[in-house]
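Supplied in structure tokens, the structure appears directly below.
Shown here: the complex without one of its protein chains, the others still in place.
Let's look at chain A:
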Amino acid sequence: MSTLTIQNVKSDYQGQVILKGLNLTLEQGEIVALLGPSGCGKTTLLRAIAGLQAISEGSIAINGQSLSADGVFVPSENRGIGMIFQDYALFPHLTVSDNILFGVKDLTAKERSERLEDMLQLVKLEGLGKRYPHELSGGQQQRVSIARALAYQPELLLLDEPFSNIDSQVRSEMMLEIRQILKQRNVSAVFVTHSKDEAFVFADKLALFKEGGIVQHGLAEELYAEPIERYVAEFLGEGNYLTVTVKSPTQVSSVLGLIESTKTLNLALNSQGELLLRPQQIDLQPASQGHGEIVERRFLGTICHYWVKVGLQTLEVRSQLTALKLGQKVNLSISAHPLVIF
């Protein structure tokens, strides 16, 4: 049984449709990222799950128990959900310990102190229980908010852009650390972000949002390698689009010659389409008679990003050959892979 089941959820606010019929399921222990640009409705969905936002249609259930549906509305305080906020929402008038134990109910004093110790240990804040939130660093505050949300053992954890206030230098380290904590406790989590890099690092699966709907949902690698539409491809990384003609179920022709697909193409012969090529899927070989010419370059350390003019088109290419100069003639080739054609 899925931990979280969202079916055909719609929501509108002041006559404006924010969510238009969403479906999403989450397995026990899975972390899913709701990814998308700002204003696409991902935070609205998160709040709807928490019971902080009303939905106009559809249903939300946790472990088979309906929370929001026709005629059913379980108030937030009875949903048993943990939530982590962008600003952490630590209570400034309470100590770290009191913050962590805020939502813990029905335990004896001994059990409470055990729970507290367990949580402090989990987030590596032993000995800081007596401090107040303002006496902690941003990362420590973040960890207190994790401990607080996990202390009452919620069925589901919701995270609303939790890393946007963390320094970029320590962000990915922080993300891995918290991911480990969640995995260690087998916590199911829904995570909202607008950054694909955060989603890649933190989540098991991605649900990519576009204007109040989920365009594609699945493993990060799947979405990256097999986007179902151009919006998905572009959101998850840079790409070139090459006009191609289908020559056989596994072959297309282009200005770069014939390109092989390792997957059968579901397209009619001689039909035209736009082939997605990620910059690292194009190989460069310097050649004095090459059909491409380097017109711009940006050195990135171990690799170099080139802009290569081929005919009327300029392609972006990432190559480990970092010494190619402007004006250098090159040959471009594409090794066989599952082609993505729109």
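Keep this in mind: a contact is a pair of C-beta atoms (placed from the backbone, for glycine too) under 8 Å apart; a residue touches a chain by one contact, two chains touch by 3 or more; residues count from 1.
What we mean here is this: contacts and distances are computed from a predicted model.
Novice: Can you match the unshown chain of the complex to its UniProt protein name from these: "ABC transmembrane type-1 domain-containing protein", "Gluconate 2-dehydrogenase alpha chain", "Iron ABC transporter permease" or "Cysteine desulfurase"?
Specialist: UniProt lists the chain that is not shown as "Iron ABC transporter permease".
Novice: Out of A:2, A:28, A:63 or A:76, which residue would touch the omitted chain in the full complex?
Specialist: A:76
Novice: For chain A, which residues touch the unseen chain?
Specialist: Chain A touches the missing chain through residues 47, 50-54, 73, 75-83, 85-89, 91-93, 102-103, 105, 148-149, 152, 158.
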